[in-house]
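Heads up, one of the protein chains got dropped from this complex, but the rest are sitting where they should.
Order of writing sets the chain letters: A, B and C. Residues in each chain are counted from 1.
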Amino acid sequence: MAKRQDFVVRFAGEGGQGVVTASEALARIAADVGYHALTFSTFPSQILGGPTWTQARISTTPVLSPGDSVDVLVALNEEAYETHKEDLSEDGVVIYDSSFTPNSSGRMFGMPFDDLAKQAGDIRTANMVMMGALANLVGMPVKFLQDFIVNRYLSRGQAIVDANMKAIAFGVERAASTTFQIGELEPPIKPNYKQAMIRGNDAISIGALAAGLDVYVGYPISPATPILIYMERNLIGSGKFAYQSSSEIESIAAIVGAGYAGKKAMTATAGPGFTLMGEGIGLAWMAEIPCVIVNVQRGGPATGLPTKTEQSDLMTALTPAHGDQLIPIIAPGTVEECYYGGALAINWAERYQGPVVLLSEHSLAERVQNIPKPDLSQIVPEVRATYQGTNGYQRYDGYELSPMPVPGKPGAYVANGSEHDAMGDTTHLPSRHIQMTTRRFSKLKLLEENVYERENTDAPIAVMPWGGSKGPAMEAYERLKAQGTNLAWYYSMRINPLPPKLLEELRKKELVLVPELNYLGQFASFLRSHGVNAQAITQYTGLPFRPKDLVNRIKDAASAASRKAVSV
Amino acid sequence: MAKRQDFVVRFAGEGGQGVVTASEALARIAADVGYHALTFSTFPSQILGGPTWTQARISTTPVLSPGDSVDVLVALNEEAYETHKEDLSEDGVVIYDSSFTPNSSGRMFGMPFDDLAKQAGDIRTANMVMMGALANLVGMPVKFLQDFIVNRYLSRGQAIVDANMKAIAFGVERAASTTFQIGELEPPIKPNYKQAMIRGNDAISIGALAAGLDVYVGYPISPATPILIYMERNLIGSGKFAYQSSSEIESIAAIVGAGYAGKKAMTATAGPGFTLMGEGIGLAWMAEIPCVIVNVQRGGPATGLPTKTEQSDLMTALTPAHGDQLIPIIAPGTVEECYYGGALAINWAERYQGPVVLLSEHSLAERVQNIPKPDLSQIVPEVRATYQGTNGYQRYDGYELSPMPVPGKPGAYVANGSEHDAMGDTTHLPSRHIQMTTRRFSKLKLLEENVYERENTDAPIAVMPWGGSKGPAMEAYERLKAQGTNLAWYYSMRINPLPPKLLEELRKKELVLVPELNYLGQFASFLRSHGVNAQAITQYTGLPFRPKDLVNRIKDAASAASRKAVSV
Amino acid sequence: MTSKNPEYDFKWCPGCGDFGVRRALEFALQDFCSYHERPMNSNVIVAGIGCSGNLVHLVEGEQPYGFHGIHGRTLPIAFGAKMGRPDLNVVVVAGDGDFLSIGLEHVAPQAARNLDVCCVIMDNGVYGLTKGQSSPTTDLGVITSSTPYGKLESDLNPLDYYLSIGVSFIASGYSSKPKDLGKLIQAGMEHKGFSIVHVLSPCTTYNDNYEQLKGNAKKGIEPIIFDVPKEHDIHDREAAHKLVNAAKIPIGVIYQAQGRPTLDQRLEDLRGRVKVRSVQEQLEVFVF
Partner (left out) sequence: MTSKNPEYDFKWCPGCGDFGVRRALEFALQDFCSYHERPMNSNVIVAGIGCSGNLVHLVEGEQPYGFHGIHGRTLPIAFGAKMGRPDLNVVVVAGDGDFLSIGLEHVAPQAARNLDVCCVIMDNGVYGLTKGQSSPTTDLGVITSSTPYGKLESDLNPLDYYLSIGVSFIASGYSSKPKDLGKLIQAGMEHKGFSIVHVLSPCTTYNDNYEQLKGNAKKGIEPIIFDVPKEHDIHDREAAHKLVNAAKIPIGVIYQAQGRPTLDQRLEDLRGRVKVRSVQEQLEVFVF
């Protein structure tokens, strides 16, 4: 039998049982030895306790989705077992805590994690008991685990190292005594480049900082809070400012104020906060003030599903406020793109002098993944065109972008949210409204960049996911390709403006299938309004797509379309 | 020469010179004698003074647009003359105040309005001096004016009546001494039904009241303030409540609270306030609470153009908040539809248990027009389905609408803006999010009504305006028809959900031309996302379309499309 | 609206002050209903977003109506519900973040209107639900997840704030004495007008200040709360002003205004003064 390319381990229990640490540790260990790893978690909305599960997918090649099913389920209590057993793959194995006895049998065995940890000398090593058992089940050399322990804990004393070693041994022993195996994992191909193990939210933060962020103002909200916390801790140098606001309305107005004053400014929020920011975003568009709004999407509408993932804020992000506008949007699809997207958003805002929305989502925000170490040298922070003259300047002159005066220097004007003349004074002249509207939209051209992914472009039917659905869609696409299905692949994290050449290509397709996590098929609808025959493949469960579901749904949609094409 | 069917008189001067009263008086007089009349005004945003103009269009048949040009310009100062002279029709006449001398000559004559009024015995009769002159120019019998004066002023004493009579005589005299005429107006065909002379905003208010409105909470903003003022004055009976809020965020949450408590509740605002209401509207959608939000559109974005007209809030109105939703929208196109639309909005909200947006706009809000007296008996106030059982009821059960419990009666539940289970408790179960999302969207079906206008439906190219552009588009359509152009006509004030049969028809069209007052072509884009080959004819000047411009643009667009069709 | 619902997926942490507040509210509602012989379903609880707001799902026994909406908007929702239906007893439950940060704008207008609603505020000096950021009542210099180097702004004195904007009934409570607290809440409900019962309700996970509140004689920690002195005249605004500016936090009724009509009373009075026109009559104004 061929060796496995990847496996998924899910840890399920109560919040507070170390479930999150377990999967992150597993991911970290796997990455350390050269595998590719990616975690996925959903939390209950309660603070302590509550049913919690997280998983790690370990693979020999880079993967971008949580996968289809679970190969090893570590169930810390009966409820966890009952909830998750149906997600097990065919040859999946359950390791359960001996505190309960599952009411069925099969490929499963129990272990007293805590007892064994205590025997090993430290109750906190229960994790490593699991890890040992896992290593045995998937045929991962125990040496990797042991090296990890030494690296991590030696500084805290030999006793801790020893306890962990013992814990691992107990785990290995118990698993070895069963006959189960889930298939040996191929050995890792250790990447020859430097790597970082990072969460989507942190990647956005660092990307923005790499592009020169000066000011951050945000209000706590799941799943965007980690960006606030990152900034509060790190954005503190001279000329820098990070602050928790009293509301999202304050956040957006504050970054508009900072952007006006010459600073690169950003906020991050989730749906409810984003909606509250609408008026301020409209102001930034109208008064032509650079600023970046990160919306880490969660399930909506209203307070919605704060700890679940969804891609249902696109329509609102395009026109968050009344009046004519179409806000530039970047939607990263991977943790790596969170970094580059964060930087690009800052650059776009400076370049076109207006608000830019970065649409991330819960599943990316909380995902820990090893990626090539972000390349700081690839980010060229753009510097806004500023007025350098000595006076008499008309800030809003003409039908295109013009340099922006900076308070404290010559060029005083009124940044104005009412329609205005060239110096920023309020006016209602039709000719001015025409000029300024044209001017505001003309600037979007500066953001048209023909950067996107394309593959097998001759196929009449294309798959084009957006945002966090990229991973599962790509995996589905690869499988369909392997099955011989003729499909084109397109992907762009630039959502608005879309790369013009991409749009041209899409318009020529018979059908463009858009997997997206919402009810309305929001991106597909946006594409249709651009003259693309797009059709959404939707899901609204609060969870990411599973590649295997997408395989089926893409296949069905594609063949329905072909049948229709024939019968016409 | 055939007699004229209509004429347009524009009064232009400084705010405070009675310009608004003049055109409304003219409209009222004309309507009194059996003509159809419609005013149009734009105000400066300053409070007193400032260049102001308003006009009245008088016609023998009902008209719905301000027309193309000006037949008589009454210019009260030089600036007014200079600004408006280019809008004069070919045989148009200028009456100017003798306080200045125009720097050109032509069909024009001066009169000392104030002096003549003083001579007539009352400076306030300057209006009637103009009216007398006008009557003479357009060949309208002076008797009508005299009757109007007697009706209006007799109760205030004979002296006032006499002064007005004299003023009219002075006006007639002076105009008669010129050789100008703009063509005699056909005599009126007095409608045999009762009429009302009413402004769009008042029509909305009365429509909503006719449908049983209980609670109104609003914050002042142009051009929606008159609805607040109407309600404060009139919605005061037992069980009724009208109040000025401290902000739009308070307004929306308050009407959601009232709707929850069993009341028919409404607010009115303009773009900036509407954007601020986004989160509250999303809450009403999520928690399934009936309420109505009137958005009287003005120029946007941001503070925009508070005293100008535009139709640029459609996209925001469809998805005012994050998350999946598509808010029902009614957009009245005439003053009459303001009345019926206001009532329908209340009914829709009760019927589907959720928020409904009524999209009016500045030009309708401020328009005074004579319409058939609104028929109260045509409005059947819908009564929300309420829970009548005695207990154990699950408010959010099932995939479709269910009766709503009313506080104070059995059926206690939690109205919840977080995703919830059947009793309204917060939950994150995927199955619940699927059920509730389906449920929320399924209710839109209850609003699908096949009520719309259609004409010449066999033509491959259709014209389909929306909202306040209905009037100019209809006039353009009629002219094109008269010219023999083969075009279909569609119109619906139901914007979302669109009448299903209408959509079916539109999908079959080669091209649907959508005149709309915005840059993006928002409704056309919405139609394209529904699979209709729609193309917008846009204008973004803050002013309504002129029928003659539309005639040309529709003709051009239609023939470009036909050429393309041929060349393919 | 019952802790036993298996689909409902939130629980307070062990020891959370909000348990006591819930108990107190249950006492208050029950006593209020039996005293006035009104059904439990004539009460509406409007809840904020936060750990505190989850109270609305956790009331035991006979169920009041509830509304769990969006962050910071309890008061305007309560405003609409109450003015639409003055017969209902409307109670707001919210946290310090919900009520005094994002929702702050809504407090003064209701005080000015003297809206007849009772607010029960659970002040734990922190944002609990979002895991420990600073709130308006967090002290200057305190380290939280969002103030890693210490909070840079002063704390708001909520009781002083309520007093200055004219809230007509103000009480200060403590979550660990549900019976006493229940009485304060009941008094707030009985009060005709806008009442706030501001409760110190510790967050054991992110800001466990039980010891500071109650004191610990052994460790030599003085309690920072004290009972409102018996002789305090609750109708004396200046005395109340002194009380809320004392070095420690008073527990009890701080202030009650006398003779101020509520908004619904003023509205009722207006109805007596003004002629109501039917829609038909209104329409006639425009007919010619």
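FYI, a contact is a pair of C-beta atoms (placed from the backbone, for glycine too) under 8 Å apart; a residue touches a chain by one contact, two chains touch by 3 or more.
Model, not experiment: these values are computed from the prediction.
Engineer: Which residue from B:185, B:221 or B:268 sits in contact with the chain not drawn here?
Structural biologist: Reading the full complex, the residue touching the unseen chain is B:221.
Engineer: So one chain is hidden, and I want to know which residue out of A:249, A:302, A:349 or A:557 touches that hidden chain in the complete assembly.
Structural biologist: Considering the complete complex, A:249 is the one touching the chain left out.
Engineer: Of the residues A:427, A:469, A:485 or A:541, which one touches the chain left out of the display?
Structural biologist: A:427
Engineer: For review purposes, identify every residue of chain C that touches the missing chain, sorted by number.
Structural biologist: Touching the chain left out of view, chain C contributes residues 101-102, 104-105, 108-109, 112-114, 136, 149-150, 152-157, 160-161, 163-166, 241, 263, 266-267, 270, 273-274.
Engineer: Which residues does chain B use to touch the chain missing from this display?
Structural biologist: Residues 44-51, 219-222, 225, 228-229, 232-233, 236, 243-244, 246-248, 272, 302-303 of chain B touch the chain absent from view.
Engineer: Going by the touch rule given at the top, which residues of chain A touch the chain that is not shown?
Structural biologist: Residues 28, 31-32, 194-198, 202, 206, 209-210, 214-215, 217, 234, 236-238, 241, 243, 245-247, 249-263, 265, 279-280, 282-283, 287, 370, 373-374, 376, 405, 407-418, 421, 423-429, 432 of chain A touch the chain that is not shown.
Here is the rule we use: only the chains that are shown with their structure count from here on.
Engineer: Between chain A and chain B, tell me the centre distance in angstrom, where each centre is the average of that chain's C-alpha atoms.
Structural biologist: Whole-Å distance between the two chain centres: 44.
Engineer: Where the centres are mean C-alpha positions, what is the separation of chain A from chain C, in Å?
Structural biologist: 38
Engineer: Please set out, as single numbers or ranges, the residues of chain C touching at least two other chains.
Structural biologist: In chain C, 9-10, 68-70 touch at least two other chains.
Engineer: Where in chain B do residues touch two or more other chains at once?
Structural biologist: In chain B, 279, 282-283, 287, 416-418, 426, 428 touch at least two other chains.
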